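For this depiction, one protein chain was excluded, whereas all remaining protein chains were kept in their positions.
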Amino acid sequence: MILSPAERSYLYDSLIQKPPIRPDSRSGHQFRPLEAKTAFLPSSNGSARIRLMDGSECIVSVKAKVVLKSQESSLIECDIDVSGNRDDSNFVSILKFNLTNLLCQNFPMDVLQLTSKYSYKLFIDCLVISHTSYPLTLLSLATYLALKTTRLPLLVSDVDDSEVEEQPTFSDDWDKSKYLKEMVSSNSKFQPPIFITLGVVGDNLLFDPSTEEEQVLENGLILSWYNNKVITPISNINLASNSNNSNFKGMDPILISKSLALLKKYCGEIVDALDGIIEHDDATEGGIF
Amino acid sequence: MSVAIPGQYISSIYKYTEDENSGSQVEKYVSGRGTTVANIKVPENNKFSSIPVIVATILGKIVIRELKSSTNSTTGGGVDNIKTFIVSVVPKSNSYLESAEDIEGTNISINLPQENDIVLVRITKINPRQAFAEILSVESHGNVIKDSGIGSNGELAHQSIAAGGGSQNLSSHTTIASSQSTAINAQAIDLGETFKGIIRSQDVRSTERDKVKIIECFKPGDIVRAVVISLGDGSNYYLSTAKDDLGVVFAKSEGGSGGLMYALDWQHMICESSGIIEKRKCAKPFV
């Protein structure tokens, strides 16, 4: 999507105001409205679907497989498919790198442990059906919802199998299955890590920039949020891909520190809102959208 | 001449000096080739103010020349003496600097043609409506670009490369390489090929433009001096030869198989060995 020079200049000038004037009249820290549905894929352990008001849509499915721990380098594998982009394109690869990196480093792997030999391995398949802005936040929020609603069958065999050759057996009763969040050992809340994208214009930081805003951003930040804390990985990126964004420039490191403070202030609410969606979803059984 | 490294500050835009002999004097500096103007932040009273500074963009030597034609007419503000200097950075590869000290403009290693630049082109093919050409060099700046890979077609082709060999794209922007800035339809052309231009029949000469026959003006292989009238579309620059000093400067008779030809008048050339006269739109040899 390419804006005309006049449109670019108008949009840039309004975003650089204090406070920024965004085209959809959001405040700087506001997300675009979204609707979501969880646990709707019958053959997946967990699933979620998110739709944004601009038509962006993403489906995430989580499937679990029992694996021998010694044979696996990583207990989480992400696969991302973006319609209209080749799987080996830079765009898809970077999304995949970011999501895999975030989850592999920060996901509480102990919830996947079954026995001393066996473990669950999660396959997270993400499908971006349509997107206008950079889809990483969308992907990450959908992954959050899917992981939170993931149910794994109850293990009925012995936990300690270091001496015996025995494969783990599971309860047939799906009602006895456990949510991932119930398997967290400590009494801390199970909240998988999420990504937040921020746009930088002048001294302003914009949460969840829309596709028009991306065209005039001076830089973009990708930050991660986990357990009410800002965590690594953190990096910057040109959010407007294939767009010839002539505003793109370097930024003052102070802005990056500022982004941390902003995240600490508002991210708790975002996660609470997502948890709210799940609770609401559980209460109202119905069709998808 | 001192050396400049990309990013190095060369001069501020204005300098003010006060001298006992000449009185107050303002020196104005203009960014020339190989430099750009950057706003550099300077701390001032606990705040940052930014001042425009001319900085180098390439590695080379700094050349500061005074613009002779600078007018002293701006008498407002009580300053009556403004000198204008043009600041440029000249790379090591520059050969103009040794031969001609005050040649207009300077050459840097990459000289993409711009509007109103005079270029030397070689005609590659013609049809009744236009002549196609490849751009060889930009006058007073030098070659468009030095060799960037050997291919099998175009100006930079090498005889050791077989047709079709070595001339495939280096990478595909839309699929493989990281290219966030690219418009999705930009596609690099074959290795060894250079920038291309078109001379449309109405741009060949300024009189009787509707009666121009391209075949009587250019033949493939001719070297033509032309002016860039537009950056054109994605593939071609638009060139014109509608001036006395523009047109064919170098041609061989009989489609390149004959001898070198010399201009008789502005539309005929004669082969010195065979005496054949061929039609061309010639450039005036002596301006």
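We call the chains A and B, going by the order they appear; numbering starts again at 1 in every chain.
FYI, contacts are C-beta pairs under 8 Å (C-beta built on N, C-alpha and C of every residue); 3 or more make two chains touch, one makes a residue touch a chain.
Simple rule for what comes next: contacts and distances are computed from a predicted model.
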item	value
Protein name, per the UniProt record, of whichever chain is missing from view ("TBC1 domain family member 15", "Nuclear prelamin A recognition factor", "Mediator of RNA polymerase II transcription subunit 17" or "Exosome complex component Mtr3p")	"Exosome complex component Mtr3p"
Listed residues A:30, A:100, A:113 or A:130, member touching the removed chain	A:100
Options A:68, A:156 or A:260, residue touching the unrepresented chain	A:260
Identified contact with the non-displayed chain, of B:12, B:25 or B:57	B:57
Contacts of chain A with the absent chain, listed as residue ranges	73-74, 77, 79, 88, 90, 93-94, 96-97, 100-101, 104-105, 123, 226-227, 229-238, 244, 246, 248-253, 256-257, 260-261
Residues belonging to chain B that touch the chain removed from view	3, 5-9, 34, 36, 38, 40-41, 55, 57-61, 91-93, 108-110, 112, 145-150, 170-171, 173, 175-183, 185-189, 191, 193-196, 231-235
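Keep in mind that, in the parts below, only the chains that are shown with their structure count from here on.
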item	value
Between chain A and chain B, centroid-to-centroid distance (C-alpha), Å	50
